[in-house]
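Below is one structure, written out as structure tokens; the observations come after it.
Excerpt of the complex: some chains, original placement.
Order as written gives the chain letters A and B; numbering starts at 1 within each chain.
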Amino acid sequence: MRKISFREFGLKYTLSPDEEPIINVKPGESLILEVEDASSGQIRSEVDRRDKSRIPFGNPVLGPIYIEGAEEGDAVSIYIEEINPTIGQGATYITESNDEYLTSVPILKFAGGSFPCKTRICPIRDGLVYFSEKVAFPYQPMIGTIGVAPRQEAEALSSSFMPGRHGGNMDLPDIHPGSRVIIPVFHEGALLYLGDVHAVQGDGEISGTAVEMPAEVKVKVDILKGKSVSWPRVEDEDEIIAIATSGAGRSLEDAIKIAFLELILWMEERYGIDRFDGLMLCSQIGKVRIGNLWTAAAKIQKKYLNPT
Amino acid sequence: MRKISFREFGLKYTLSPDEEPIINVKPGESLILEVEDASSGQIRSEVDRRDKSRIPFGNPVLGPIYIEGAEEGDAVSIYIEEINPTIGQGATYITESNDEYLTSVPILKFAGGSFPCKTRICPIRDGLVYFSEKVAFPYQPMIGTIGVAPRQEAEALSSSFMPGRHGGNMDLPDIHPGSRVIIPVFHEGALLYLGDVHAVQGDGEISGTAVEMPAEVKVKVDILKGKSVSWPRVEDEDEIIAIATSGAGRSLEDAIKIAFLELILWMEERYGIDRFDGLMLCSQIGKVRIGNLWTAAAKIQKKYLNPT
């Protein structure tokens, strides 16, 4: 199995159709991707601090990966096989400017008050993530940023920070080992990017950082020929999950509504459930997952969709 | 145990400090409340349709219940002991104007297109809710609307439809048997209202209706003397849950952020966890629940808060 690493190919900060592919893969191929963490490796001990305004920036990704045969109108399917930490630890941190994350409005700058800088190094061992010596929770690894080169227009956000129809920085805990991520293709070769792995993450990622870790991710890449989807989707053993993001006049409420409509159309297409019945069904047993505060997912358990 | 019923006390459509209490209870007393469903009883068969603009309106509540000794600066605690359907069924329905629920913007009126009217009667038996003959899911009853008479100012929304700091129509599945709901008191006697019971409900209640059912609810009412809380809270066996709502310039993102800050202050106050550590902790293992699209809850499992 081929392995590609940021050590060879560097850190990228955009999902762009204009970059040279770092590797070509064939549909069906499995790969190991070694990615740096969201701090670009700057936080390895509790005295380390992020300088957000300088290179290396935050949220680096590895890519683009050219998938042979993928073209506009197809979707790519990325099956997440494994996610393993590479240095046995992750880190979570808040900074003096974390108020900007919590309010958007620079009110502390205006009226005083401050956030502390804090870094916690979190050892990962025996299936646990150690937040402190006394508090540990299950290792539940996930991929924060996965996406393709976006179209260069309305939805074309090529920063590795901004998600959209092309995927990107969705910070959705449902993208974990055992999940298949389906993303529309906008450019020849799809041009896949991946990074920002978390050992564990809460809904909303409310401080702005999860337990960020450098990792090896094993994925299997496929093409869904002629599978036209509007937004990213995820499927795991139990659920089907539709994703939408806010932005450009789309409120978070709209993102939730779009995600449900996408989910319902998927239910109709795959299971033959009339869309208005699907709407009523989602109103009873649908779930909403907030990734980061600009990404919403609508979910339903498959066991209720195809009873025999 | 005393039982009070809408059959005797009628349907109310506001949570108001100006209404005469229907009953006085002492702290510690358990009660059975018989409430009508959110359709005010208009939907009992699949040919029934809601006329939303006429009496009986939607979302009736039972109350106000005067809790002896409650006064401003206290909180009330309502422990949900049981929720039982009274007619063995519930109903869920969409109407021709459901687009207004899904988009807010009257675009179908503008550009054509339409929603069907659909009603589904859902029998409830053997711990299951039958969406159809083939599809059934677990009976997971919850209270959609629970609150007290609001302050008559900024947050004073007295419609039974609008939630706020006083609780109200939050449609939060976490308010189920085994939950304790904590709500700030704004008026002498607290003036509690309750209604809008669901046999099951999805996050976001995306069609606008859950499986709405008339029900008997057994609650135990208490006062938390001098317990000043800003927003409603819920606690069950596993989790503590803080709630906030959007409205009046508060976006849904703000509601999520407020709920997390309230949760973190609760963690600090009860468990002695420094608030900035609490923020970092919530970013790893906090959960977000969307009730209806204007109610957000932030949650954390208690087992991670007090390890010994």
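Keep this in mind: a contact is a pair of C-beta atoms (placed from the backbone, for glycine too) under 8 Å apart; a residue touches a chain by one contact, two chains touch by 3 or more.
Here the structure is a predicted model, which is why all the values come from computation and not from measurement.
A.B. asks: Note that 2 identical chains are shown, then give how many the whole complex contains.
C.D. replies: My count of identical chains over the entire file-defined complex is 4.
In this text, only the chains that are shown with their structure count from here on.
A.B. asks: So, what's the distance in Å between the C-alpha centres of chain B and chain A?
C.D. replies: Taking the mean C-alpha position of each chain, the two centres sit 32 Å apart.
A.B. asks: What does chain B use to touch chain A in their complex?
C.D. replies: 92-94, 98, 102-104, 115-116, 118, 120, 129, 131, 134-135, 137, 200-211, 251-253, 256-257, 260-261, 276-277, 279-290, 293-294, 298, 304, 307
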